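Okay, here's the structure, questions in a sec.
Only one protein chain is missing from this complex, and each of the others stays in its spot.
Naming follows writing order (A, B and C), and every chain is counted from residue 1.
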Amino acid sequence: VAVALVQNAHGQTLQKGIPQSDLDDDPTKVPGVPPGELGTRSPFEKLLKDPSATSSRSPLQDIYGMITPSDLHFERNHGGVPAIDPAKHELLIHGLVEKPLIFKVADLKRFPSVSRIAFLECSGNFRSGKETLRPQDICGLTSQSEWTGVKLSTIFREAGVKPNATWFLAEGGDAAVMTRSIPVKKGWDDAILAYAQNGEALRPEQGYPLRLFLPGWEGNTSVKWLRRLELSDQPFMTREETSKYTEGVNGKVRQFSFDMDARSIITFPSYPQRVEKGWIEIRGIAWSGRGKVVRVEVSTDAGKSWHPAALQDPILDKAHTAFRYLWQWKGDETEIMSRVTDETGYTQPTMKQLVEARGETGGYHFNPITAWQIKPDGAVLFKPI
Amino acid sequence: VAVALVQNAHGQTLQKGIPQSDLDDDPTKVPGVPPGELGTRSPFEKLLKDPSATSSRSPLQDIYGMITPSDLHFERNHGGVPAIDPAKHELLIHGLVEKPLIFKVADLKRFPSVSRIAFLECSGNFRSGKETLRPQDICGLTSQSEWTGVKLSTIFREAGVKPNATWFLAEGGDAAVMTRSIPVKKGWDDAILAYAQNGEALRPEQGYPLRLFLPGWEGNTSVKWLRRLELSDQPFMTREETSKYTEGVNGKVRQFSFDMDARSIITFPSYPQRVEKGWIEIRGIAWSGRGKVVRVEVSTDAGKSWHPAALQDPILDKAHTAFRYLWQWKGDETEIMSRVTDETGYTQPTMKQLVEARGETGGYHFNPITAWQIKPDGAVLFKPI
Amino acid sequence: MLSDTAQLPASFGFGRPATKAEIDRWDIDVRPDGKGLPAGAGVAAKGKIIFDAKCVACHGAGGIGGPNGSLVTTTDGEKSKRTEKTIGNYWPYATTVFDYIRRAMPFNQPGSLTNEEVYHLTAYLLSANKLIDEKTMIDAKSLPKVIMPAQKLFVPDDRKGGPEVK
Partner (left out) sequence: MLSDTAQLPASFGFGRPATKAEIDRWDIDVRPDGKGLPAGAGVAAKGKIIFDAKCVACHGAGGIGGPNGSLVTTTDGEKSKRTEKTIGNYWPYATTVFDYIRRAMPFNQPGSLTNEEVYHLTAYLLSANKLIDEKTMIDAKSLPKVIMPAQKLFVPDDRKGGPEVK
């Protein structure tokens, strides 16, 4: 069989004649592929998001470190990914401002810029129900990038946001003309009009050529394909902040629930991985929409005792933070789980605590402690909750 | 004309019927592409490395923030990119060790892991000669990733490196069977056996499935496609540390010049960009192989006066650090340039200082201050040195 | 010369002033107080005709039970395990019906309806949900006044971080 392992033009030319049997032997005896215009991904790496009609989940169990490769960043949209010519895309800011303005993307790039590494998570990011769920299935609607753009506060100053403006509408240029009302305070605090992600322009699925990015807030508020900002003295009560992205809590409906509560998940070992007896480095990610992760604890005895995990530097504000805990597994059946505490002192709750506090078994903003069953044969299964 | 702007199967199906004229108008009236298995890059973004027969340069002038997209990471190899099946790849450690060992990549992934964001730069990373050079052409052989792997010190302990081991040979499994001798101390200090980059497995061009990563050291020592480590009481004097990667200095030949001296470059504005009168955010990256960047200064008057630039957090050890300086350009012809100071107190020199210190006008490890000419019409040209 | 980009000039001067025409072209939102509602009016009977032509395939006959979700409250609430959230039982503001349909529906032809059509559809869906009488004319005046039963349920988020689970 002829193979082309490096998938660019050079690779296909140079390597297509190499019989598989030679590769089995010794790559040092085969001239390699010369440098190219774009790097490739090894065909041995099968990295895929898991798409439904409305979202696509990041393969958390396959991801290392804190950066999500841009093509594996989760997706959630309400009208599909639009095809936008960046030269024609414009952002309008109007309403309670001194000077209504229109910016081309190129105009926005001229303003002082800022970069920050932060997670983005959909508030509908929880699934349970069967043992054969992967981290990707349970909570694959979270990803992390380095976002670059202009601070929204800079644009607020430029347009002259009036003192009586308390909310603003962020509107996308997609088929859903996605809209959310955001408190103006968030705009002054740390909102970014992002045009880049992990060193390059935003990917189309993440809002190319321009999106709002609200660190720590539920993903839907970081409106993608952003084309309009209207300053107002009240919220607009759009469909996404009334019919959707609200949740029943003790007979009421909680609205404008922006903050993403602190959460963690063990990504190794997890289903469908298997473990062997001996030393196991338990690995995972932890994050909080309210600041830094200060502590992650791991239990390897089904929650009876908890032990501090090591956190990987740099520990950033509102960012996925990798944690690790070294465990010697003797082969006994057990359950492993993690819980995070953030800088506000909030500790990730159990499902039981969440249900007790809210009087609901589902809805948005479910961030329960997630346990994995370790079977004597090394199989790892999700523990449905 | 029919266009397919989102380049996955869905995109091609859904959008191929959209006439270009509709896209000109309003993407809100066109159903978008549903979520997919892999994200895409907008076809409007033309990001390419610039390959020669032996290397390929990162488009620094097009990159935002501190992470280099993995497919734009620079390349330098001496026998091409090998095609390696990760299930068959092995690492041998032997020589002055108690227990010679062989690890599969999967074995290495079981050890305690570490991640760090750090630059990788080729020591041959300097070109000059004409005004129409981009940052990519001048010093595109530097890139930055989040690297994940196992500390080499962990593997040293596992194999039992003997006290008399002072050097080790790192050997690649490519057609060059690349070899470098490395002081054992670096192995204990901060060397990583890296298997992942920016959240996913190493890319083939960066050493898939395993590479050595030596933070702050000249790129060639971070041997890619790593297959063997031999502990020794002396260096091996391989071709890459004698005939190559050595440099004439005042009549002598400097060898084992590992550290990458501190360096910075303004990436905006730079050739072939153009500027307009008014406020310009001068942007660039600065880094040092000897620790953190502590200061970047910018001159907008051809080096007569220097002003501190803002550094983007997080400022990491041996990492590209973004800097910015806000400048009001009145339209006069001038030159702009940057210089970095690292935590050892080393300040990036001028070419004149380098030539005076070394008695050579070329060779490895040239890190001079780089100036851009700003022409009255807004053209930006490199100032050859 | 500024040494830190945090010390910004009063204005950078980038971008261009937006004209009224440019704002009006995009300013399609409708607030709960009716700000943003265009001229025009609608009635349920006309809305039903449009609904049956353009919406029924996805949202079901009478707005109940379609593949993309019910829009109208059913009376068999007791029977189903969890009552489906609809305009009638979950939407706090009637203006959102107009706003959302105009911006996003029908899903396969977004932005294709006239204001008049949206008024008719809004009247139809409010009437089918028994929120207005089937004869009530819906326009910029009347729509904000429609009383939505769910509105009293809505409370702003009171989570604040800290030890308490909420």
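Quick note on the criterion: contacts are C-beta pairs under 8 Å (C-beta built on N, C-alpha and C of every residue); 3 or more make two chains touch, one makes a residue touch a chain.
These numbers were taken from a predicted model, which means no experiment stands behind them.
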> Which displayed chains does the hidden chain touch?
Replying inline: A, B
> Thinking of the whole complex, not just what is shown, which of B:Lys162, B:Lys185 or B:Lys252 touches the missing chain?
Replying inline: B:Lys252
> With respect to the chain omitted from the figure, which of A:Tyr208, A:Trp287, A:Trp327 or A:Tyr364 is a touching residue?
Replying inline: A:Trp327
> In the whole complex, what residues of chain A lie against the chain that is missing from view?
Replying inline: 26, 28-31, 278-279, 281, 300, 307-310, 324-328
>> Considering the whole complex, not just the chains shown, which residues of chain B touch the missing one?
In response: 78-79, 92-94, 99-104, 107-108, 110-112, 154, 157-158, 169, 171, 175-177, 179, 227-228, 230, 232, 234, 236-239, 242-243, 246, 249, 251-259, 261, 290-291, 342, 344-347, 349, 353-354, 356-358
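We take it that only the chains that are shown with their structure count from here on.
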> Between chain A and chain C, what is the gap in Å from one C-alpha centre to the other?
Replying inline: 28
>> Using Cα averages as centroids, what's the distance between chain A and chain B in whole Å?
In response: 26
> Quick one: chain B and chain C, Cα centre-to-centre, how many Å?
Replying inline: 50
> What are the residues of chain C that contact at least two other chains?
Replying inline: 5, 8, 12, 14, 103, 107, 110-111
> What are the residues of chain B that contact at least two other chains?
Replying inline: 26, 28-31, 279, 281, 324, 326
